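Before we start, here is the structure in question, set down as structure tokens.
Complex shown without one protein chain; remaining protein chains in place.
Showing subunit A:
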Amino acid sequence: MADIDIRSVRKAYGKNQVVHGVDLSIRSGEFVVVLGPSGCGKSTLLRMIAGLEAITAGEIAIAGDVVNNLEPRERGCAMVFQNYALYPHMTVAENIGYGLKVAGLSKPERTARVETVAKSLGLSEYLDRKPGQLSGGQRQRVAMGRAMIREPKVFLFDEPLSNLDAKLRVQMRIEIRKLHNRLGTTSVFVTHDQVEAMTLADRVVVMNGGHIEQVGTPEEIYRNPASRFVAGFIGSPPMNLFDGRVTGPGEVQAHGIVLSVPHAGLKPGRPVTIGIRPEEVVLGAAGSNVASIDVDFSEELGSVRLLHGQVAGADFVIQVPATTAGPKIGRFSFEVPARAVHLFDAETGNRIGTAASGARAAA
């Protein structure tokens, strides 16, 4: 177990900078998920920790030691790759035991440890098979076994579940988290799947375009997104976002709809982005902060229903329980509770905090 300190780390391929000064501290034993859209530099960051990619500027320290100039094998990290990267010419047992063999352990010792690991992953029956003769889920487990057996200081995962079907993905996700609870090894897990991030992480790091947008627990990230990007990226369906402006103390307006908000000290006339989560509006209520939506189609998702439509000409989605009675299409009025309104600076995209939220500014 070890903590990881990433200090102003940058990565450039030639002139093309892909990671722009990342600062991040990962505590010993923590499970951190790096989440972001494709091409945002997640894998690059992970590979710099692993030692597979040179660090252009800044420092990475593992357990207090700067590892910038260390070979991968000297860093004490184990990695699970997206397509597993199992050695096709070796059996499952040889794949799992390869690290021990390189480390020079004796054959009986290796066999004993391979068997223990294989047993804990339910692979005992497959030890003599080649990777080509395994299912996707089994290959995934072998890759995990190969990482576990060396008892590394740090586990690195690069989208290890993205090649599995939906059901297996959920199952493996739970197994990975259980494994973490059992071993307590510091883990960094890269994914573009927010559900994976929310369910696995102690803390989520949201990245965009080579920057960190926000670091926080899954709840913080969901409740108090630090930027317009995070707000639009987290949540399914994502937050409704539209442009408006401040019209008075504690009041914003967009498309002719006036909303009162708990934010203090807003300068009238300031352009803002208004964010409202589809699941936080209340259908059919009367009172203040009321607007109406023209629903043109609705989507049944089992436990919930999504109503897609326009509010004063802007696209808007509302989520209601699937048990909601009445027509599914047409004009509905709804209430937006004042505490459910998120505001972001129209220019910088940064969150405008309320006294209660205490959100972190974007990194």
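The rule is short, and it goes like this: a residue touches a chain if its C-beta (ideal position, glycine included) is under 8 Å from a C-beta of that chain, and two chains touch if they have at least 3 such contacts; residues count from 1.
Everything that follows uses one rule, which is that contacts and distances are computed from a predicted model.
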Candidate names "Cytochrome oxidase subunit III", "Sugar ABC transporter ATPase", "Urease accessory protein UreG" or "sn-glycerol-3-phosphate transport system permease protein UgpA"; UniProt protein name, chain not shown: "sn-glycerol-3-phosphate transport system permease protein UgpA"
Residue of A:14, A:64, A:108 or A:132 in touch with the missing chain, whole complex considered: A:132
From A:12, A:103 or A:195, residue that would touch the chain that is not displayed: A:103
Hidden-chain contact residue, picked from the options A:110, A:150, A:192 or A:228: A:150
Hidden partner chain, touching residue among A:21, A:58, A:72 or A:353: A:72
Hidden partner interface residues of subunit A, rising order: 50-52, 71-73, 77-79, 81-83, 85-89, 98-99, 102-103, 130, 132, 146, 150
